[in-house]
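Below is one structure, written out as structure tokens; comments come after it.
One chain of protein is taken out of this complex; the other chains stay put.
== chain A ==
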Amino acid sequence: MRIYGYLAKKVGDLTIKYSNFPESYVKKSYEQVYWKTPAGYPQYKKAQVARKKYRFTTNRPWTGQFRQQNEPGTLRKKVFLEPIRDWTFFRGDRVEVMVGKDKGKQGIVSQVIQERNWVIVEGLNTHLRVVGKDKNFPGITIQSEAPLLVTSDVKLVDPESLKATDVEWRYTEEGDKVRVSLASSRIIPIPKTAEETIDYKSKELYIDNIEKDTTADAATKITFAPKLRTFEMDIMEEMGIKEDRVPAKSYWY
């Protein structure tokens, strides 16, 4: 029960990778800490009273909509998730829908929500919703996709036979971990769109911000020369600060 609780409440790796945020920032953005023991007092152990159960949705955890859906005091029914050890679905994967009115159709994954074992396929499993309906305005009808469960509703498609197959992670002779379709033992490569994030489509296509981004050459340049000086002594020599006074002897207890 405890391990399940630990596994279930973490935000998925793919979500953090997609956001380009450090994990600590993502955690801070959605956590609701009600009370903490005072810091700086060694007699009080570090402890906090915080919310543990969140309802993860199609809105990402750092968004305002997520915060609204998980306002302090809202209690939602428990969502039963199957904990998946090796995640097999990525953005840009070709996938076949197995349930619903789009059963049998194939589409490309546009969003992956690991916290609910969800995958949103482009254009499939859709429903219509009316936005902005007023007394005077009829509203705009939007076709939006509903999420599909990775374990039961959706299957990866074999790249050559274009049929739905079950997939396993196996190691190649070189030692790479790859997805292998069980029906035909063909390798299903991870699509290039999987490395897309909010900031870039792929790392090579990223355009540097001249004012704030260090270039790759400057970042990897080696400027360190070992010297027998402490950090402060090195700086004093660089800046030309001379100090002749000798400090009085002091002791640490």
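Here is the rule we go by: a residue touches a chain if its C-beta (ideal position, glycine included) is under 8 Å from a C-beta of that chain, and two chains touch if they have at least 3 such contacts; residues count from 1.
One rule holds in what follows: contacts and distances are computed from a predicted model.
Trainee: Using the UniProt record as the reference, specify the protein name of the hidden chain from among "Ubiquitin-related modifier 1", "ATP synthase subunit b', chloroplastic", "Mitochondrial ribosomal protein L41" or "GPI transamidase component PIG-T".
Mentor: This omitted chain is identified in its UniProt record as "Mitochondrial ribosomal protein L41".
Trainee: Which of A:75, A:131 or A:239 touches the chain that is not shown?
Mentor: Candidates A:75, A:131 or A:239; residue touching the omitted chain: A:239.
Trainee: By the contact definition given up top, give the residues of chain A that touch the hidden chain.
Mentor: 37-38, 40-41, 43-44, 199-200, 203-204, 206, 208-209, 211-216, 218-221, 224, 226-228, 230, 232-233, 235-236, 238-239, 241, 243, 245-247, 250
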